[in-house]
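All protein chains but one are shown at their positions in the complex.
Chain nomenclature is as follows: A and B, assigned in order of appearance, with residue numbering initiated at 1 for each chain independently.
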Amino acid sequence: MNLLISNGRLVDQDGERRGDVRVVDGEIAEVGEALTADADDRVLDATGFVVTPGFVDLHVHLREPGREEAETIETGSRAAALGGFTAVVAMPNTDPTQDCVEVIDFVREQGRRAGLCDVLPSGSITVGRAGEQLAPFGELAAAGVRIFTDDGTGVQDPLLMRRAYEYASDLGIVMAQHCEVARLTDGAVMHEGACCSHLGLPGWPSIAEELMVHRDIELVRLTGGRAHLLHLSTAGSVDLVRRAKADGLDVTAEATPHHVSLSDERLESYDAVYKVNPPLRTAADIEAVRAGLADGTIDALATDHAPHVPESKELPLDHAPPGMLGLETALGVAIAHLDMDLVDIVGALSWKPAAIAGVADRHGRPLQAGEPANLCVFDPTEGWEVTPARLASKSRNTPYVGVGLTGRVQHTIYDGELVVLDGEAQR
Amino acid sequence: MTRSLLSISELGVAGVGRILDLADHMAEVNRRPNPKVPALRGKTVCNLFFEDSTRTRLSFETAAKRLSADTMTFAVSQSSLNKGESLRDTIETIGAMGVDAFVIRHGSSGAPWQLGQWTTASVVNAGDGWHAHPTQALLDMYTVRVALNRREGFDGLRVAIVGDVKHSRVARSTSAAFRLLGADVTLVAPRTLLPPVHDEHSTSDLDDVLDDVDVVYLLRLQRERMSEALVPTLREYTNRFGLTPARAARLGKHVLVMHPGPMNRGVEIAVDPAELPGNVITQQVTNGISVRMAVLFDLLGSGSESSLAGGADG
Partner (left out) sequence: MAAEQQSRAKQVLGPDDVRRAITRIAHEITERNRGASGVALVGIQTGGVWVAEALAGEIERIDDAGAGVRVGSVDASLYRDDIGLRPVSPGAVSELTFTIDGATVVLVDDVLYTGRTVRAALDAVGDYGRPRLVQLAVLVDRGHRELPIRPDYVGKNLPTSSEEIVTVTSDGVVIS
């Protein structure tokens, strides 16, 4: 199918301009002004819309294999496409864990079968994410894995982590750390501060994150390794990363839409939908994370899309699992809550995470002839609210019900195919 | 509209006053040879206890029965309730039997709020996690009000709450209630047993405050706090924070000594409370019935203003 996206605001790493984009056979065939439609072109009028490279989410939980009742690779891919993502990095905390080639191949194959976006399986740092023995980085790297993480938990053992950075350093892969010193967060439900104090809930102190951010930055300094720091949530973490980057260390970082939009006071409702790990923090932390994104200290917005079945979110807070949906609301939250130029917001959603995920050859490409047609077209001004029943995700644990969002994905083009048209998934 | 009692702050100062005034009536009922009134005939109160607490359960049960309500008790061991469906199913199923009020005790902070979404009945929080225990706070307020004959409020009353504040729903609610009524509350505890953030004045020097208090409120110290490195040893805890004979001797005769029970003799209280002039620990238990009657009557005995039409007095 040939597409002509006409009269949009084209936004990519080269800036912004007005123009038309013609897509032929999975590639951008032509970019220019007032292109004429061929007879077999499908014309998408993008007047008032923004046309960008497709988004890349460094951090999603697709739950398959193991917890298909909460999400499958297909439903998660559909949610991703609706959110404008053309590639997602699938976290390895599946059952079985993504710590061997067989599981990696299965996940990638399921993604291919769904055909809605690239599903990039990550590998675990340790076997079974048990924090004891390194996963076979070499085999997994050969199978195409670029990001390694024990996400859900941080690697607690500093010696093991040192070895991981050392061993990984010449494999072209990246260690992505979930920064949480577990001994400091035992039983924790929410951010440690004034709110948890009067709600009578065990607190998750900021320092539990910052200690590991610091440790891993210093391990990178020591080993010359490469670290990506997942879902940073505290002002202290942002400062540490800012200094590490100033020191020239090979460190990147991400933050989630919820950590730039929701504070710990949400927990006053005792609604487990607001339980997430790392927890929602204070207004000051939110400001610091926003500032980190604005000045580039934090490279990418990543959703930490974490579906859970409704029953599990109906458990008391201390028993409910952490996590919230993110894929379908990421853009709307980002535009509503980040005081950044549109090109920088798109960068944090597209070409910057594409580089970290090692897919910069296919995703987050400039809008130029000859580039792969992985594109997103969105209305940057549309105000909307989430209707949980209409989510493509199998789960309903979005914290944004009744919260105004700004900016909505209209069309997503994946590999030249129109997978989302007018906000509706096409397959 | 269904009314519930979940926390002291939701009740507010007017609500606390209303309950304490009602408790006077209930206390009078409880002094009679036949301590029972027909006020809540036909109402059903279900005690839903997800955490074992025989004392609180008996207190609520007695309160409901003295108001002639029917009671049922559903005690669930935490271990058998690991599935979310069970929690919701439990209250929905029992609610379908026609329950007017659920009295809920749960080991998780906030559980009564969650359960409240799934029932149209009134909910009384009988203690949730570390969070709140509003009827304990109300019975504490009632006990002080009666013992000191202070109906007008507690302005200027100096209260020391001593011990494991961090993990104590009693401390949270009772401190809030004392402060709501105008008292000055000082928390006395090592930093390990204080919440990360608190509004009250705090100190770790019990001896420093003993000369300047009107109420000493001792909290129960759970023995498992030792293993969590919150307190080095029980002996050290008693030495620093226990009501020892030496400290008891220093207390002014007017000073009330309170404890939510059950007491750890020899730990937070190392004297026989019966020998303390200001001991009101037993009164707390007795008043618990009157106050819980007041709470149940307040929730179930009052209709809305709109249904007044046609009702005739006289």
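Here is the rule we go by: contacts are C-beta pairs under 8 Å (C-beta built on N, C-alpha and C of every residue); 3 or more make two chains touch, one makes a residue touch a chain.
Just so it is clear, the model here is predicted, and its values are computed rather than measured.
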Contact set (omitted chain vs shown chains) is B
Of the residues listed, B:Val13, B:Val29, B:Leu148 or B:Ala270, which one is in contact with the missing chain?
B:Val29
In the full complex, which residues of chain B touch the absent chain?
21-22, 24-25, 27-29, 32-34, 36-40, 43, 67, 297, 300-305, 307-308, 311-314
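Simple rule for what comes next: only the chains that are shown with their structure count from here on.
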In the complex of these two chains, what residues of chain B are touching chain A?
82-85, 87-88, 106-111, 113-114, 128-132, 169, 172, 195-198
Complex contacts: residues of chain A adjacent to chain B:
189, 192-194, 196-203, 205, 269-272, 311-320
